[in-house]
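Just one protein chain is left out here, and the rest sit where they should.
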Amino acid sequence: MVPSFCGTCLSRLRPTPRVLPSLTSAPRAAPFHTTAVLSSVLMKKKNRDAPAKKYRERTAFRMKKKRHVERPRPPPAGERQALRKRIVLSNPNALEVKDMKDLSADTMIEARLRGSVLGLPMPMLDQLRASGAFKPHQGWAIFRRPGTVMRSETLEMGKNFHEITSEGAGKGKVFKRIISGVRASGKTVHLLQAMTMAFAKKWVVFTVPEAQDLVIGHTTYTPISGTNPTLYAQADATAALLSRVINSNRDVLSGLTVSREHPSLRSTVKPGMKLTELATVGTTDRAIAWTVFQALWTELTATSPAPSLEKHFQPRPPILVTVDGLAHWMKNTEYRTPEFQPIHAHDLAFVNHFLSLLKPGFEKPSLPNGGALVYALSTSNKPSVYALDVALKQLEARQAGVDPKSPEFPQPDPYANADIRVIDALNVPKPKDAKEGALEVQTLGGLTREETRGYMEYFARSGIMREKVSEESVSEKWTLAAGGVIGELEKLGKRVRVAA
Amino acid sequence: MAWQRPSCIVQAMQSARRSAQPLLQSSSVSPSLSPIPTYLFARQRTSTRSYATEAKPEAKKHEPPKAQQAFAAAQEIDFSVFSNRPARIVPASPAYFSGNPKFTDGLLEMERLLAKYESLPTVVPSEAPQMAWLKLPQFREFLGEHVPARKFKVLLSTLQRLNQIDPALAPQEVRTKLNSFLRPGNPYADKPVPPVVDELGRARAKGKRKTSSAVVYLVEGEGEFMVNGKSLLETFPRIHDRESATWPLRCVQRLDKYNVWATVKGGGVTGQAEAITLAVARALLIHEPALKPLLRKAGVVTVDARQVERKKPGHRKARKSPQWVKR
Partner (left out) sequence: MVFILGVNFPERSLVKKSLENFFGIGPATSARLMARFYIHPTCKVAQLANKQVLDLTAALSEMRIENDLRRKVLDDIKRMRETGSNRGRRHALGLPVRGQRSQNNINTAIKLNRVDRKL
């Protein structure tokens, strides 16, 4: 009998299976040992997730091919900017405020209307648009039609404008203002109101909606020969100004004609030509834009006709000049001289012209036919110019009657390296001509409570504010807006509030 | 072993009682005005350890002055007195070996009183007279014994239970004893003076939130609000912050009745605004204390004392641990 133990290794022998396993399923060990073969077929892990291979497909790792994604084309040049600078002046969903009056020649002097919101006259909107009076983020788009509050400063300005235009002692006066104030206190809208009044009074309006554009090196510049120190003309910027003037004052200018010889423009400009045509010469040929502007300015500030050209002369209307963001004109520009020195903003002929108007004119007022200079500072886009701060303080002190020689008169810090040209530009002596007003700084603060109430009522009647306008809610908003700062009031007014 | 004879123990107890008696009498007579516990005080004056075998004053009475008696013969021994003396030195107090004899005696005394007057009606603890008991360190210093805190707690609970006896019915004896455990001075007497509007009509109040602290002057006016000398708008460009700073006045419709001058420092914008909220609310309460329930409902009276939890070493933030991987 076969022993059940292997004689050499003493391991127990397995009984041989009755049915032999199939030859394909398990490999057989070499038959030199009597020990039964342990089945060593390992179960291979099946990868169920892997897709079944196709016939003769390669098995190595493959990079995925980048799929070409069809991207929409970027919008054409200038379209996005146009969208960003788009000005929407009406909202058809807002309620129409009944019996809202227009800001016109009659209403602008009515003290009774103080605190109420007056609409800008619809026919005038195109003029205002053309002169760049509106800015994109002023919140016009929430109301049915644009309107502004009659605040005390507006009324005062209306009265001044009325005096300058009407027959009387104040006829032909010039008043000069620099508008300052905290952020969102309505400085730019104050300029807008000034323009509206000027248009209503048939003045000629020159506007510079962004003073910054002239100094950041975005327009062409050329030296003007024969000037010492060298002044630089900005053809494109001047042409843009001329086109603003043409588009916004077309009615007034087409009624006026060229009344004197302009030797520098002899080939194109003839006496008897309409002033609109004169200005158009500048916009078409940009190289002579600055000369055309000077000619136009001479025509508009003429008080009497040149000899032998009397038939072409009509009395000239007063002029309104507005500038927004004055501080940009008080520092070095991005332009360079050929020696690579920075050009000061006061060396730009355009800037120089409008700043020199602040000084009293030689022999006759700077605006001989009367008018107003309203230059606003900006607080949201403001370069810090130390000299300007000092100059404004000096102006205020002079306005308050402080003697410039007295020790109380603010002086620049001798170590602060203040720009002397800026201080000189605003150091305006008292004008000799009685018609010419002194340069003043007007600080816009908040609205009074009554004006706040009127403003809030306008919100409520436009259907924007869902609150009852009461003494209490008005005073709450007045305090939250830090004493009625109008831009903050607007934010509070259009905020949807959950009932507290 | 004399201690083991019962007569000896009796003698020791008697002598202890005798030595305690005059002290108890003196404490009951002494005026209770003194804040210092008199009976304990009296004991302290005597030497720390007193022995029954020491000569008593009445025993000494019979002796003539020593100077005159220099050469006299020894006095006859008065056996009537002597016979009462114990044969051995016996501690004056049975608590002599307890470690804190004075404390133990005092505690026993108070427990005796409690047992005696336990039946008297009591009041709830909040209505019991407010008593500033001696603190543990003061008590230890006073007794000259290291009283364990646990035992002191037991004494305090006894005192409090005695204090709860209806004040109308509490015996003089109890009150006197209780008063002897009071701290010197009256800590409950000097309460802060309620703030008032000053002669210029200003109410001044402080407020804190997060790490900001604000001081506010509130005067009657028409709604001006200045923070650090600047307008509300310049300090808080966000409307929400402005609203929270003015909220106490707004919620009681006093926004146009008062002017605010606030100075605030530290922290961030939210903290500063809410510190002003609290300060304005407190200042408003000085002007009009009747508004307190309204202001409390508006949530401006409650102090928010939460502070940022500090960051700990070994953590990413205050409590967050760094990511942990097993290997």
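Going in written order, the chains are labelled A and B, and every chain counts its residues from 1.
Here is the rule we use: a residue touches a chain if its C-beta (ideal position, glycine included) is under 8 Å from a C-beta of that chain, and two chains touch if they have at least 3 such contacts.
Values in this document were obtained by computation on a predicted structure and should not be read as measured data.
Student: Please identify which of the visible chains the hidden chain touches across the whole complex.
Tutor: If we consider the entire complex, the absent chain touches A.
Student: Taking the entire complex into account, which one of A:221, A:354 or A:455 touches the absent chain?
Tutor: Hidden-chain contact among the options goes to A:221.
Student: Thinking of the whole complex, not just what is shown, which of A:79, A:334, A:403 or A:450 touches the missing chain?
Tutor: From the options A:79, A:334, A:403 or A:450, the contact with the absent chain belongs to A:334.
Student: Just checking the interface: what residues of chain A touch the absent partner chain?
Tutor: On the chain A side, contact with the omitted chain comes from 77, 217-223, 232, 334-340.
Note that in this section only the chains that are shown with their structure count from here on.
Student: Averaging only over C-alpha atoms, locate the centres of chain A and chain B and give their separation in whole Å.
Tutor: 69
Student: Give every residue of chain B touching chain A within the complex, in rising order.
Tutor: For chain B paired with chain A, touching residues are 223-225, 231-234, 239, 242-243, 246, 250, 253, 255-256.
Student: In the complex, go through chain A and note every residue touching chain B.
Tutor: Touching chain B: residues 182-183, 471-472, 475-476, 478-483, 485, 488, 491-492, 495 of chain A.
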